[in-house]
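The complex appears here without one of its protein chains, the remainder shown in place.
So that you can tell them apart, the chains are marked A, B and C in the order they are listed, and the count of residues begins at 1 in each.
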Amino acid sequence: MLSKKQIVTWLTLCHEVLEENKTWLTQLDTAIGDADHGNNMHRGFKKVHAQLSELADKDIGAIFKAVAMTLISTVGGASGPLYGTFFLQAGNKMAGKQELSETDVAAMMRAGLDGVKMRGKAQPGDKTMVDVLSPVTEALEQNINDGMPVIEALAKAVEVAEQGVKDTIPLVAKKGRASYLGERSKGHQDPGATSSKLIVECLYKAARADS
Amino acid sequence: MLSKKQIVTWLTLCHEVLEENKTWLTQLDTAIGDADHGNNMHRGFKKVHAQLSELADKDIGAIFKAVAMTLISTVGGASGPLYGTFFLQAGNKMAGKQELSETDVAAMMRAGLDGVKMRGKAQPGDKTMVDVLSPVTEALEQNINDGMPVIEALAKAVEVAEQGVKDTIPLVAKKGRASYLGERSKGHQDPGATSSKLIVECLYKAARADS
Amino acid sequence: MKKLINHPDNVIKEQLEGMQAAHADLIKVNFEPYYITRAGGPVQGKVALVSGGGSGHEPMHGGFVGHGMLHAACPGEVFTSPTPDQMHEAAKAAHGGAGVLNIVKNYTGDVMNFEMAAELAIAEGIQVQNIVIDDDVAVKDSLYTAGRRGVGATVLIEKICGAASEEGYDLKALSALCRTLNQNARSMGMALTSCITPANGSPSFEIGDDEMEIGIGIHGEPGIQRDKMKTVDEIAEMMTVGILEDGAYSRILKEWDQDKGEWAEFEYVDEPFKKGDNVIAFVNSMGGTPVSELYGVYRKMAQVTDKFGIKIVRNLIGPYITSLEMQGCSITLMKVDDKMVKLWDAPVYTPGLKWGM
Partner (left out) sequence: MKKLINHPDNVIKEQLEGMQAAHADLIKVNFEPYYITRAGGPVQGKVALVSGGGSGHEPMHGGFVGHGMLHAACPGEVFTSPTPDQMHEAAKAAHGGAGVLNIVKNYTGDVMNFEMAAELAIAEGIQVQNIVIDDDVAVKDSLYTAGRRGVGATVLIEKICGAASEEGYDLKALSALCRTLNQNARSMGMALTSCITPANGSPSFEIGDDEMEIGIGIHGEPGIQRDKMKTVDEIAEMMTVGILEDGAYSRILKEWDQDKGEWAEFEYVDEPFKKGDNVIAFVNSMGGTPVSELYGVYRKMAQVTDKFGIKIVRNLIGPYITSLEMQGCSITLMKVDDKMVKLWDAPVYTPGLKWGM
């Protein structure tokens, strides 16, 4: 189970981690993009973090939808609408909840992933954030369905995320800005997949923090 | 005495030497100017050289005036009108001559220098070609008045020219483009003084060539 | 990084303040969120032409707000699409009761953000259409990529559609014109240098003094290939031939279906240029290349188009859709008929483009 407090911790950690990794994400987006992903994600989650105190009394679904609105109106670029839609769909699915069961966590990821795929039309293998979000969602669903507790399931999700982001390296991008580079996108890690992995890691860390 | 043949040799040597020194003059004009003096002088004397064959039957004054017209219409910048006026006034002074006596050589230089000073209003010490042409003219007048033969007088003139161009180095430019730099023009050799020195050296070499 | 800026965080705000100070007679800059509208306010009864994109491409789009061109423009962060709320505010501020046409350059972010913006406006009863511009031939196919980028044609389209709005085209007719112009246009870009965004402070790619990038976009990203530096004749010929020999191009673009009240997909097939076509030729500086070099490009491009049997009826030469200080150029050819040429010639009075009034 994840408490609301842990959800808020998750979002706080996202802000810290995306700030720490701003330069790294920028470098990734320099090699195969326009060098703004680090700044985009930092800007968005900084604003999310600033709003967390006034969201404390809302249910988790409402928190996610507020996060969605903030990301959509702050991030810009491709990642803004995509992550925004992730949290919007997650928020719809988690409407009214004050805490998330294991099953909720898997459903939240599935709703978010489906939103990203609906919005961006990417499939696994296209060298995008979907190459992390998809295997993570499937692993969570599988493990949680098998009865794994949430902390362990998220630990496994992190491993899957790490593998997923590494797996983007040899891919030729078929979506997003990197796709303009064709074969030249090979050999470079995808920035959006990287920020997704970081976000998943933060969820795991939040699950291990105080509830 | 200088024969017409030696005068033509002089102009031919000017072309060769200014071509060889094009990069050097460019570098000097880069430090305290707009980096075109080497190209300007090369362009002008290349055209002069191309016309020399058709000037063979004219008198020395007419040759100089043709050189003036060519330089004026080809060189551009500050050095075009200045060197053009040098040869125009020299040509007027040497009108009708088929050979130049020692006295003629001094008078030619004086007429040319006066033309340059009339046109550009520079005085010795302003860090220009006048800082070579003026001491050269005075030395020639003095030595030739004292009865020195032309080759020896020109050898002395070359020494004076070399000293004159070195003397431009510590000067603060008061004329021309270098004057915009104020104190920053100190420590740099003047490009126009350098091309003047080269031209004087060529006259000396021509005096030692076949008449 | 050496730029005429203060703190990188304030670049966009300050440059917009400078634009406002300079062009108070032409434009009104809103600061929270950022958007630019005409100083005279919305034009009642005319379709509002709206565009936007990352900052860093000036004068596009903010410099094209004014009579005869855009009604509103939204600048995002440097090279980052603006956000839906920003575009929605701009559309509301510019709306003159006859609907909004969003000119959307084909980048994943631009398309998604403009779609969400359109949904917000439609939800409030404003008629909207989004037309996607995708003229860049360097990106070869649409199946295995995000599709062709929207580049130089955007400027020409903003001008011609701006005139058409002025003439009273309704939203449907203006959308059709915009669509046709996009289908009529093809572009190709190249770079001698990359560029440095204020937020990052380092070049967007490294490139040697004897190299060039072919097939670049406008966001400082690498092109489709790296080559040894060539002469301008070779470069201009390669780019122009690349445009002229580009074959039929097919892809699916999303537009709003007014009747069904939802997004619908349409397949469009562009035909290649052919002998006898009249074109507008646009030779663009990426920002750091001076106009003198553009004339060297134009010279060879005009020889190639002439040999192909194409007639250049109008041209535009200068820095109009840029990538900060990048040195490089792009060529756009747009097939036009007499009506389009008249619209091109119609008066325009914006910070970045003026003639006829």
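To be clear about the criterion, a residue touches a chain if its C-beta (ideal position, glycine included) is under 8 Å from a C-beta of that chain, and two chains touch if they have at least 3 such contacts.
Everything quoted here is computed from the prediction, not taken from an experiment.
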Original post:
Thinking of the complex as a whole, which visible chains are touched by the chain that is not shown?
Top reply: B, C
Subject >> Option from C:Ala73, C:Ala121, C:Ala164 or C:Met212 whose C-beta touches the chain left out >> reply: C:Met212
Subject >> Which of B:Lys5, B:Lys46, B:Arg119 or B:Lys186 contacts the chain that the document leaves out >> reply: B:Arg119
Original post:
With respect to the chain omitted from the figure, which of B:Ile7, B:Ala78 or B:Ala139 is a touching residue?
Top reply: B:Ala78
Original post:
What chain C residues would touch the chain not displayed?
Top reply: 1-7, 11, 14-19, 21-22, 55-56, 58-59, 63, 192-193, 209-210, 212, 229, 231-233, 235-236, 287-299, 302, 315, 317, 319, 322, 324-325, 327, 329, 349, 351-352, 354-357
**OP:** Extract the touching residues of chain B with respect to the undisplayed chain.
**Re:** 26, 30-36, 39-40, 43, 72-82, 119-120, 172-177, 179-182, 184
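The definition used in the following text is that only the chains that are shown with their structure count from here on.
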**OP:** With chain centres taken as the means of their Cα atoms, state the distance from chain B to chain C in Å.
**Re:** 56
**OP:** Could you please state the distance in Å, as a whole number, between where the Cα atoms of chain A are centred and where those of chain B are centred?
**Re:** 76
Original post:
Just curious, how far off is chain C from chain A if you go by their C-alpha centres, in Å?
Top reply: 32
